[in-house]
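A protein chain is absent from this complex, but the other protein chains hold their places.
Think of it as A, B and C in the order they're written, each chain with its own count starting at 1.
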Amino acid sequence: MVVVMTAEANAKEIERVAAFINKHGAKAHISKGEERTIIGVIGYKHQVRKEHLSTLPGVEKVIPISKPYKLVSREFKKDNTIIPLNGVRIGEEVVIIAGPCSVENEKQLLETAKVVRENGAHLLRGGAFKPRSNPYSFQGLGEKGLKILRRAKEETGLYVVTEVLEAMYVPVVAEYADVLQIGARNMQNYELLKAVGRIKKPILLKRGMSATLNEFLMSAEYIMSEGNNQVILCERGIRTFVEYTRNTLDLNVVPAIKKISHLPILVDPSHGTGRRDLIEPLSMAALAVGADGLIIEVHPRPEEALSDADQTLDPIAFKKLMQKVHHYLSWQQSYLESNVEASEIEYI
Amino acid sequence: MVVVMTAEANAKEIERVAAFINKHGAKAHISKGEERTIIGVIGYKHQVRKEHLSTLPGVEKVIPISKPYKLVSREFKKDNTIIPLNGVRIGEEVVIIAGPCSVENEKQLLETAKVVRENGAHLLRGGAFKPRSNPYSFQGLGEKGLKILRRAKEETGLYVVTEVLEAMYVPVVAEYADVLQIGARNMQNYELLKAVGRIKKPILLKRGMSATLNEFLMSAEYIMSEGNNQVILCERGIRTFVEYTRNTLDLNVVPAIKKISHLPILVDPSHGTGRRDLIEPLSMAALAVGADGLIIEVHPRPEEALSDADQTLDPIAFKKLMQKVHHYLSWQQSYLESNVEASEIEYI
Amino acid sequence: MVVVMTAEANAKEIERVAAFINKHGAKAHISKGEERTIIGVIGYKHQVRKEHLSTLPGVEKVIPISKPYKLVSREFKKDNTIIPLNGVRIGEEVVIIAGPCSVENEKQLLETAKVVRENGAHLLRGGAFKPRSNPYSFQGLGEKGLKILRRAKEETGLYVVTEVLEAMYVPVVAEYADVLQIGARNMQNYELLKAVGRIKKPILLKRGMSATLNEFLMSAEYIMSEGNNQVILCERGIRTFVEYTRNTLDLNVVPAIKKISHLPILVDPSHGTGRRDLIEPLSMAALAVGADGLIIEVHPRPEEALSDADQTLDPIAFKKLMQKVHHYLSWQQSYLESNVEASEIEYI
Partner (left out) sequence: MVVVMTAEANAKEIERVAAFINKHGAKAHISKGEERTIIGVIGYKHQVRKEHLSTLPGVEKVIPISKPYKLVSREFKKDNTIIPLNGVRIGEEVVIIAGPCSVENEKQLLETAKVVRENGAHLLRGGAFKPRSNPYSFQGLGEKGLKILRRAKEETGLYVVTEVLEAMYVPVVAEYADVLQIGARNMQNYELLKAVGRIKKPILLKRGMSATLNEFLMSAEYIMSEGNNQVILCERGIRTFVEYTRNTLDLNVVPAIKKISHLPILVDPSHGTGRRDLIEPLSMAALAVGADGLIIEVHPRPEEALSDADQTLDPIAFKKLMQKVHHYLSWQQSYLESNVEASEIEYI
C-alpha cells in the first residue's frame, strides 16, 4: 500500500502514520515530495488495513498495490489451467456449450441435444432450476429437469452443464451435472461459492452484471480457496446505459483476464446481447478476441420456448454458426502454425 | 403489450401476428399508422409472451404495457404499508437504524448499542454473517454474533436488524433477529427471498447495485408472494462510472418508488457514499427527499473496525448527526402542520 | 507518481525506470516490498509522463498522486469563491435560478419572468440557442431570443442566464447575458471553455453526463486558466443504467466537490430527474446536501412548451416549491445560529 498524505499534513501526522504501520509489523517508507508526502507500506498483506490507515488524521487516501487474489493469478500459477472433459481440453481447445435456456420436457431437450451434438458442440446446457426475476414466471422443472438432462446425456453422450441456485442443492445437482453453473445473479453468493468449492466437478462461474474484474476473480478465488481448482470463467455482458441490447458484452475482459489469470474464460453471446440476430457476429468476435469457448442458447422452436426466446437460435441458425466457427478455427490453426512469430505474441 | 411491426411488414405477417394473439386467448387490436402498423394485445397478463411475439416475422419490437409486479404496487394497495416495531411505526415515522458493520465482540457491540440508544435511534444493526468479497477477510462471528446481538437487545431494549446470507440459515437468524436483512448482493437470490417470505418478521431488502426499479420491486414481490407483507426497501447506492464515492446514492429512486409502491423505503448513506465525511449531508438529503428512515454505520473506534471503517461514524459524529436529524424532523412536522396546502402536494 | 513494477521485474528493469526518472529531472525513490518493488517519483508535475513510464519493460502500472487541477482546488485557494450578482452572493447564500427551457416568444418569457420574480428567485434562465439532439426540433430563437431576455430583465430587474453553444457566439451572448451557461454536452468543448475564460462574466458550467469529478474540475480549470475566476459548477444528473428517470442526480458530488474545490456548486433537479413530480423532493435534497443553489425549469403552460415539457413546473407548483424552500432556509439559518458546534462540522 501507499499512503498519500494531504498537502497540509504536518510532521506529527506523518509520524503517527509511520508509527501505526510499524506497530502492526510492517515497515513505513517515507518519501517527501514537492507537494506532499507519501508513505510506502512494506510487509505482508493483511498486516495493516487500508481502511484503518485512511481513518488517521492527515491521510488523503490509501492506494493498494498488492492484488487481493492469489490462487487465480498467473503470478501464482504460470500455465493455463486445462480442464479435460469428455474429449475436449477446456483452456487449450475452443469448447462449445449449447442447449436451451430451460429444460421444458424430454422431447424438447432430446431434440435440442441431437442438434447440438450433430453440429459438433461439446457440452449440453439446460436449466432445471431457473432464477427468474418474476416470481410468477416458469421456475424450471427442478429435479425432474435434472433427470431429463441425464437421459439426454445417455442418448447423446454429451456431458451436461446446469445451474445450481443455492448451497443446499449442490449435492443433488452435482449428482446429475458434469459441470455446475453459477449464474450472474449469484456471483457474490458466497455460501454457494464455498459449497461448490468443496465438490470435485468443474464450475462454470458467470460474471455478475456489474462485477469488476477484481470482484469476478475474487469469486473464483472463493471456489479455489475451498479446494476446487476446476473453475471456468464466463463473460456474459455487463449492465450499462445501453438500450439496444440486453447487456453490453465486454470482450475487453477476455484478454485482460488471460494476462492476469490462468483460468479459462468463455463468452455467452446469448445473454451478452439478448438478441438472436447478434449472436453470430458476437460469437465470431469472442473467438477472435481469444475466448476459450462459447455458450449458446438453442431451441428447436424458439417461438415456443418457456424462457429467453429473444436470444435463442433455432437449429438452422445454429448450424450456420457452427459451420462458420469450424471454418474459422481451421484458419486460426493454420495461421498459428504458419506464423511462428505471430504465435509468440499471443498473450503471456 | 403493443407489437410494433417493421415498416416493410406485409399484410400476411400482420395477419399472422394477430392470429397468434387470438390463438392464445387474447385480442389483437390493429392500428395502421402512416409509417408502420402497431398491434395492441388486449387480455390478461401471461396469455401471450412478449418473447414469442418478437420471434414472429415482420415484428420489430414488442413493448410491455402492464407492470410485472402486483402485490407491491399502489394500484393493488393504495395506503402506505406501516410496520410497527418496538414503538416506531415504520412507513409513517422516520426510523433510524444504527450500529457497526460487523459484530466483533460483546464489548464493542454493547458500547455501540448504548451510543445508538442514547442518541435516539430505534433499531440496532450489526452483521453476524458477513458477505465479504475476499475469502480471506473476516467473515463474521456467525451464531456467536447473533447471541451477542441478543445480549445487546436485553441490555438496551433496542430491536435488532441483521443480515441473512442463505435460505438454510433463515430459521436460526429469525430466532435472534427482529428484522432480517437481505443484502445488495443477494437481492436476486430467489431461494433466499422465498425463504424469508415464509416467516413472520419484517424483511429489510437492500437494492442490488445494478438493480432497476422493476427488478428491485420484483424482488420484494417474491417475498410478498410467499405471504410476508412486511417488506422494507432500502436504497444503498448503485454502481456507476463514478470514482470518488464507493457507490452513487440514487435519491431519485425514493420518490419514484413512493409513487408506485406502498412499501416503506429507507436510505443507507454509509454504503451509498463509502465515505465517512459524506454521511451527514447525504443523510439530511435522504430525509428531505422523503425517505422513511436511515441506516447508519457506527463504531466506537472506526480505526479498529474489522470491516467498513471507511464509512463508519464515531460516537461524536453520530451524536451530531442525530441532533441535526431531530431538529430537522421537528421543523418538517411544524411545516406540514402550518401548511395544509403544501402537505397536500406530498406524493400520493 | 508511484511506479508499480511487476512481481517478475528484474534489477535491470528497475534500474532502467529509475534512470528514466532521473534523466527527466525528477528523483526516483525505490521501495522493495515483499512481493514487488515500487518506485516513487519525486519532483514537479509534468517532468515525467505517466504514459511514458508505463511503456517501460517491467512496469505494471503507474499511479498518479498529484491532482491534475490547481486553480480550482482548495489547496490553492482556501476560502469559498463568492460571486455577488444583483444582490445575491453566490457561494455564500442559496441562489435560485428559474425560467423556461427555451425562450419561445416575448409573452411567454415575460409571463414566466414575473412568476419567477414574485416567488423570490434571483435569476432568470431561458435558452435562446438550444442544443437539441434532433436536427428537426426547435433550435431556439437565436439572437432574437437574447433580445427578449433583455426585455424581461428590463421589466423585472432579474439578471439573465443563457447558454452559449460555440466559441464564436461568445461575444454576442455576453452582450445580453449576465451569466453564460456551458451545457452538459459542451463540458469538454475546450475551444468554448477557453473563449468564456477570456470574458469577465460569471460562467455556469454544467457537468457532462458521464464526467468524472476530475474531468468536471478540469473543465473549470480551463476557464480559470484563461483568467476568468467566476465559475459556478452545476450537477445535473449523470447517465447510468437507470430507466425511471432521465438521468441519475448525483448528490454525492456536491459535498465531495466542496471538500476539494472553493467553487460554488448548484443542482439542476429538472434535468437531474426529467420528471416534474420529482423536482420538489430532489430540490429539497439538494439544499439539504449543501448545494449553493438550484436551477429550475418553469413555464406558464408546460403542455405547450417547445422543449422539456416533461420536467417543467407550472406556476402553481413553482410557488409551492419556493414556499417550502424559503421555509427550509429559515430553519437552516436558525439551526446554524443556535448550534455553534454543528456549524463547525460543516465541510472544510
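One rule holds for everything that comes next: a contact is a pair of C-beta atoms (placed from the backbone, for glycine too) under 8 Å apart; a residue touches a chain by one contact, two chains touch by 3 or more.
None of the values given here were measured: they were computed from a predicted structure.
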### Of A:84, A:120 or A:281, the residue in touch with the unshown chain
A:281
### Task
List the residues of chain B that touch the chain left out of this view.
2, 4, 7-8, 29, 31-36, 38, 40, 42-45, 63, 65-66, 75, 239-241
### Task
Spell out the interface residues on chain A facing the chain that's missing from view.
210, 212-213, 238, 240-245, 248-256, 259, 272-273, 275, 277-278, 280-282, 284-290, 317, 320, 323-324, 327-328, 331, 335, 339, 341-342, 345, 347
#### Entry: Hidden partner chain, residues of chain C it touches
46, 49, 51-52, 54-56, 68, 131-136, 165-168, 185-186, 188-192, 194, 209-210, 214-215, 218-219, 221-222, 225, 239, 276, 302-305, 307-310
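Convention: only the chains that are shown with their structure count from here on.
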### Message
Quick check for the class: compute each chain's Cα centroid; which one is farthest from the centroid of chain A?
### Response
C
### Message
Based only on mean CA positions, could you tell me how far chain A sits from chain C in angstrom?
### Response
38
### Message
Taking the mean of the C-alpha atoms as each chain's centre, how many Å separate chain B from chain C?
### Response
30
### Query
Can you list the chain A residues in contact with two or more other chains?
239
